[in-house]
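Removed: one protein chain of the complex. Kept in place: all other protein chains.
Note that the chains take the letters A and B in the order they are written out, and that residue 1 is the start of every chain.
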Amino acid sequence: MIGREAYLVNKKIFQQTEFYLGIIIVALSFFLTLINPKFLTLENWFDMLRSNTFLGILALGELVVLISGGIDVSFTATATIAQYIMGLIITTYYIDNVLVAFLIPIPIGIALGAINGALVYYTKVHPVIITISTLNAFFGFLMFFSGGKWIYNFPPSFRSFSRLQVFSLVNARGVEYGFSIFILLWIILAIFTWMILKYFPVGRKIYAVGGNLEAARRAGFNIFRLQLFVYCFMGALAGLASFVNASLNQMIQPNSLVGGELDILAAAILGGASVFGGSGSAGGAFLGVLLIAIIKNGLILMRASAYWHEVIMGAIIVAAAGISAYQQKAKAKREGEILVP
Amino acid sequence: MSRNPFSKSKNPQLLILVIILVAIFLLFGLLTKGKIFELHSLQAIAFQLPLLGLLTLAQMSPMLTGGIDLSIVSTANLSAIIIALSMTQFNFSPFLAIILGLVLSLGLGVLKGTLVAFCSIPAMIATLGLMIFIRGVALVITKGYVIAGFPQSFLFLGDGTILGIPMPFIIFLIAAAFMSLILNRTPFGIQLYLLGSNPTATLFSGVNNKRVIFRVYLLCSFLAGVASIVMTARFNAAQAGYGESYLLLTVLACVLGGVNPSGGFGKVGGLILSMVVLQVVATGFNLLGLSSHLASALWGIILVSVILTNRLIFARET
Partner (left out) sequence: MSSKTEQVQKKPYLVLKNVSKRYGGVVALEGVDFTIFPGEVHGLVGENGSGKSTLVKIITGVVRPEKGAEVEVNGQKVEINNPFDAFRLGIHVVHQDLSLFPNLSVAENILSHRYLEKTQKLINWRDLKAEATRVMDKLGVGIDPETEVNRLSVADQQLVAILRAIASEARLIILDEPTSSLTRREVNRLFAFIHELKARNISFLFISHRLDEVLEISDRVTVFRDGKKIGTFQQEELDKKRLSFLMTGKEISSRPSSVRALSKKEEIMRVENLTKKGHYEKVSFSLYQGEILGLIGPRGSGRTELALTIFGLNPPDEGKIYFEGRPQIINSNQVAINLGIGYVPENRLIQGLVLDHSVEDNLVITVLRQIIKGMGLVDLQKKRAAAEKAVREFNIKTESVEVPVKTLSGGNQQKVVLAKWILTSPRLLILDTPTHGVDVAAKESIYQSIRELSQRNLSLIFISDEETEVLNNCDRILVMKNGQIVGEFFPWETREEELRKTILQ
């Protein structure tokens, strides 16, 4: 589990993850359309994308943490706290301003992320341990202080924002549907993440740290700042995602998000991020979530029991990992390496 | 050559735990005006502790090899469902039901072991996928419904006592003794510790790494199966998704108990101490009428504090 770095030759799940994911998505879509033509409609896709925005944004954050060689399982608690405080503020003070609501969760997420980052750096203990602890601490305190109370009855602007669409169309039955603004938010964040990882030095340094921490240290990279950045980035995205979640549901239930951490981790890994660090891409994280969304959606359209979703998801993850492990072994054999311990 | 830091640090971790335990007991003793020392409270602790305790014991062996099993709770859950269904749907005797549950968990252990040991899939990913898969299977079988209504003879395992000691606690102690025996007194145990520390060296020394790792996941799943017995008996019900929150707690408890997450070190005694600490905090909070969520928060803080303290004490030696 934890950092057996140097021996592994190839840490990605697929050779070029995005490519494989793309093929699988296309194939799956084709197959599903045959079964139920309603699959390949804009209405369906807009709906599907909208309901997975929360997952998608969080996967982007987790991706960045994974690339740096770390991991974060506390973001659900971070998200819950961020949205709860936002909810409290805008309902208590009746702030009828969506922008304010949008901006509140972000610094909260960053602050909580900073705690993670600092602890990870100073204790030098594996981030899984740290973030499990902060998950408990954050969530415990939140539930204690909030008493588990739900928040609803948001100001009108908050309500109407959730219905905002970038453009809308009318379907055959005269019902309106549209490209939700949240999907746009997700796409913007994905592009933003992609740019940071590819064109900004901080992004490249994150890959470097994930690839070889000791070398990064020796090269003079400021490890503290980088780790802080990574966890704060996750925190910020957790805040944003929590806004989306609160907005879509028009309700805040403090105990609804916590428990779903591992699903988001799975999405990021499916998208090509390695638990050992050093690899992964925003495109992959996007496609990974898209794949999961299609599977869920496909099951619904096939009128299959929603219970099968997890069975299939789990099987896919195991299969994907199995293929990758096999590829690594085959490569080692080809290159005449003697041992794969 | 400086005196080796490790022979000191294996004990200090335990020492710190003992100190914390004593301190916490005293603290809660004061706060609850002695109520926590009453038989009633101690029994409550002994009733609550075993579920998390057994799951933590299960998590111990994968962590000792530097791996992790994210699927222990879902394994326990599915096993619990099988036990429950056997008794309610098929009217099997509790004894048979338990056997079936254990067989299932062993079977899942074989699957896990094969994936991690023989297919060389990293433990975290394999068990993550399996966790989701098993959870799904549980949902498909139960369709979300709760299965309840077990015979009294079975429930005794959950709420009965022998000589005043709660049954679950007895089960836990037996399991802990079993683990301790395996880890400390069998060749498998020695190989396990060494493998967790340096698998290359054990491979070169003739240890069959794959077989050891396979057995580790068998052991871990078996213990998850035992946990499912306690779980079903105490809750008097089984449902898909039970106990999910326990998963990360098992990791927390293991590390608090001295298990090194990179593998190679950790003793059952430490684990028991850490469990007791966690449970005393929970029960203490309960007695004080404080929310259990505060207890969870405190657990997280305790772990981080212990880690920081360790780091500070040994900063000079690293």
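Keep in mind that, in the parts below, contacts are C-beta pairs under 8 Å (C-beta built on N, C-alpha and C of every residue); 3 or more make two chains touch, one makes a residue touch a chain.
Computed from a predicted model, the values in this text were never measured in an experiment.
**Q** List the displayed chains that the omitted chain touches in the full complex.
**A** A, B
**Q** Using the touch definition from the top, which of B:Phe90, B:Phe118 or B:Phe204 touches the missing chain?
**A** In the complete complex, the chain left out is touched by residue B:Phe204.
**Q** For a quick check of understanding: of B:Leu194, B:Ala237 or B:Leu288, which residue touches the chain that isn't displayed?
**A** Residue touching the absent chain, from the options given: B:Leu194.
**Q** Just one of A:Pro127, A:Gly210 or A:Gly314 touches the chain that is missing; which is it?
**A** For the chain that is not drawn, the touching residue is A:Gly210.
**Q** If the missing chain were put back, which residues of chain B would it touch?
**A** 1, 3-4, 6-7, 181, 185-187, 189-191, 193-194, 197-198, 200-208, 264-265
**Q** Name, in rising order, the residues on chain A that touch the hidden chain in the full complex.
**A** Looking at chain A, the ones touching the missing chain are residues 6, 9-11, 198-202, 204-205, 207-208, 210-212, 214-216, 218-221, 278-279, 336, 338-339.
Note that only the chains that are shown with their structure count from here on.
**Q** Measuring centre to centre with CA averages, how many angstrom lie between chain A and chain B?
**A** Chain centroid spacing, chain A to chain B, equals 29 Å.
**Q** Where on chain B does chain A make contact in their complex?
**A** Against chain A, the touching part of chain B is residues 66-68, 70, 115, 119-126, 128-137, 139-140, 143-144, 199-200, 203, 209, 244-245, 248-249, 251-252, 255, 261-263, 290-291, 293-301, 303-304, 307-308, 311.
**Q** Given the complex with chain B, which residues does chain A contribute to the contact?
**A** 1-4, 73, 119, 122-126, 128-130, 132-144, 258-259, 262-263, 265-266, 269, 275-276, 305, 307-318, 321-322, 324-326, 328-329, 339-341
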